[in-house]
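Here the complex is missing one protein chain, while the rest keep their positions.
Moving on, here comes chain A:
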Amino acid sequence: MDSNPDNPVQDQDPASESDEPSPADPNQNRTDTTEPDDPPPADSDINPTQTSESVEHNTVEPESSVPERLKSLTLQEPSSEDIRQKHVSNGSLPADFYASDEIEIVEEEEEEGGLASSSGGGGVVTWTNRSDGPPSPSSSGYAAEGGSSVASSGGVEEETEGNSDWGREKKHFHEDDGSDSWRKRKKHFFILSNSGKPIYSRYGDEHKLAGFSATLQAIISFVQNSGDSIKFVRAGKHLIIFLVKGPIYLVCISCTDEPIEALRGQLELLYGQMLLILTKSVNRCFEKNPKFDMAPLLGGTDAVFSSLIHSFSWNPATFLHAYTCLPLSYPTRQAASAILQDVAESGILFAILMCKHKVVSLVGAQKASLHPDDIFLLANFILSSESFRTSESFSPICLPRYNPMAFLYAYVHFLDLDTYLVLLTTSSDSFYHLKDCRVRVQNVLAKSNVLSEIQRSMLESGLRIEDLPSEPTRPPVERINTESISTQRTVGGSAGLCHFMYKSVYLNQFVSSDFSAPLKNPNQQKRLYRAYQKMYASMHDKGTGTHKTQFRRNQDYVLFCWITQDFELYATFDPLADKAQAIKVCNRVCQWVRDLENEIFLYAESTFSW
């Protein structure tokens, strides 16, 4: 991969844990504007979190389940009480987070706009449950469908496989730490406060888990009191990972055989997702009141967290710390980038065009760069919140790697089912301006056929290992030394190649091949994903540094990893693959990716920002 010294992608070290905003951050001061002294009146009828242009209809997507339909129906006529409840749910933030002058413009009448909560599907449901009982922000309308998960004898499976249903899958609300099924779940995530109050639990009702949460807090505090800090506990196949972030404690309890480093990274992302919704200013609430109950702030964001946790078992971005692009012809991407650049010059911090989890184009204001983790968390937030799909939204969000202390404002609009435009600004009153920008972008994209190209690319498959050219098209720049390997030529797949991932270190982008025949089963894919996770952890050791190559063979695969200054290649072969042939194929994969880099990677950032 060519190095590009002018590439403006700041290498924000993923390991850096700085609590302070980056000194280079031009928007550092804007933090102040988001932390007002003058909160909106508590009984204001205006939803401070988000405005909505369109009413949420009770149109139901084809894949919606019956409870989903029921849920939508119940929402059609919110009671006056529902509207009142809105202020404490669905990502609504406490007074500390908002300036009175930041209350967003509501385009539609409140009764309608209120339905489009920032937290989408999960949050919308909560209102129907509020009229009786305690305010349980994450109470689920699905409480009764507890039988939906089947407990197996060897442990309860994780969330369903496949990428379609996670968002609407509710955590198993009837469970608590006394339930056998709860104890057997393969992977728990908890967020709690340093006073032991539960904030989030992947499974079960947080309120019922108060005792359990207090136990976790006690363990952490006990070790802290001795001047140490607990990192993990291992018991049999179970790993308990602890992450302390100021007043917030995060814990993962897993028997998924993932490496410690990977699980810790997932807790970091979970924390990042929480910051994206709340910013780090939430710490201030704990300074004022150590017993502060934070759970209501995240009320209704269950879908966001469950989709995030689901992505820990399928999306390599979660451990590669890189993003992936939708493959597009160079001119098409250029056209998209040009119009984004055009609008970005009018005071927009970042303009991002995405299709599902893939970036189509990304343009940043001068010297501003987006960390891949921020892109990932933002996309997860948008894609898992149903309301973004149905309405034009203007929502405060925080990019934790960019500036964990401050809110930005995200204008989000879905241009079609999967493609959406995100315009990020520091100004809270830019809604109309951003809306105009969006209209301009949308017109240009439509005229230049970019949208149809995007859809075509989505339908077409990506890199298929069967298409790996049999002969390098030009001499490779850097090769693994293969002096003694045989000269027998093989095509991709026949040397036993099953899959590969390639990360461009400079671009912070990765590309992975489609899953081919031996890996069609989602369980096999998840197993391979976990094998990559292990390989990544093994190659990137914080203590001892990054290794150069690794060959690993077990019953299931041969895994090959090759890391240079420019790229990281992870390739999977049949367990009986011949080493020499595998090395040769790896060289060809690298060459192939380089040949295609204009289509599979985004260079626009460097081209347009300077």
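Throughout what follows, a contact is a pair of C-beta atoms (placed from the backbone, for glycine too) under 8 Å apart; a residue touches a chain by one contact, two chains touch by 3 or more; residues count from 1.
In the analysis below, contacts and distances are computed from a predicted model.
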Exercise. For the chain that's not shown, choose its UniProt protein name out of "Vacuolar fusion protein CCZ1 isoform X5", "GTP-binding protein", "ER membrane protein complex subunit 4" or "Geranylgeranyl transferase type-2 subunit beta".
Key: "Vacuolar fusion protein CCZ1 isoform X5"
Exercise. Looking beyond the chains shown, say which of A:L209, A:I240 or A:L383 touches the absent one.
Key: A:I240
Exercise. Could you tell me which of A:Q455, A:Q550 or A:N598 touches the chain that is not displayed?
Key: A:Q550
Quiz item: Hey, which chain A residues sit against the chain that's not shown?
Solution: 177, 183, 215, 218-219, 222-223, 225-238, 240, 253, 255, 257, 480-485, 534, 538, 541, 543-555, 576, 579-580, 583
